[in-house]
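Of the protein chains in this complex, all but one are displayed in their positions.
Showing chain A:
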């Protein structure tokens, strides 16, 4: 039984307009996706900006309402209207936000920020609480004098650590990490990623790791799903995705990873232009007439690709 299973999840946003404020159209931010996350695993969700990754994550933690579809947590369906009220689910599924600055209340001290979930989910005395926050600060590598500071006094990397400390405060089983390192420079990225791996080992946490960068995901994830325009276009293990990509969109994302080897730069550039050309020419092979990806077809036991149905 997987820790979390998402079945045919759809999140459509109405676009209102006209005289009566009627619904004139919908944005299909998430349009029927399926995946499941195992205990202790890191599941990567990759796609370009606007492909619906954050919406997927927010729907799982209950910040957005799904239009249809189901979410199962340890085999039990999470009822949408009860999602935010189910204390157990709330405590066990936490989120690290894309924008670390905006995710920390500027008027609150670090102590109050990290202690917020503790105050809601656990009954601790003021001293126990402070001790726990100090422990958490220590885990994420921040010194104790951060306790009474405000978020603006920290650097981006430090703020992201505070966000992580808050997310792990209640010992959750699953953390939705929404581009936790996209806003950081490379050296700090590596630090934060290693450190996320470390607490994963220590606390046996599962991650849904959202990113637009296949280079970063390679370091983190065993299972990867590629998302485009609200649908999954390719799902597979790390090996499937990096070594045997089938969908043109995956190939395009892979070609976009910067080449660090100076000698093969020219070659890499050629390859990228080639992929770009195929992507533009073969739209019909990979996308239906509305521009949406096809349903996933199995290629191997672990590998699924959205290809036109061959009947």
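Note that a residue touches a chain if its C-beta (ideal position, glycine included) is under 8 Å from a C-beta of that chain, and two chains touch if they have at least 3 such contacts; residues count from 1.
Quick note on the criterion: contacts and distances are computed from a predicted model.
Not every chain of the complex appears here, and the one that does not is recorded in UniProt as "ABC transporter permease", selected from "Serine kinase", "ABC transporter permease", "Acyl-CoA dehydrogenase family protein" or "NAD(P)H-dependent oxidoreductase subunit E".
Among A:37, A:71, A:95 or A:193, the one in contact with the hidden chain is A:95. Only one of the listed residues, A:130, A:197, A:244 or A:268, touches the absent chain: A:130. Only one residue in the set A:63, A:183, A:278 or A:295 touches the chain that does not appear here, and it is A:63.
Interface residues of chain A with the unshown chain, by the touch rule above, are 58, 61-63, 84, 87, 90-91, 93-95, 97-99, 102-109, 116-117, 120-122, 124, 127-128, 130-132, 134-135, 138-139, 144-150, 152-153, 163, 166, 170-171, 202-203.
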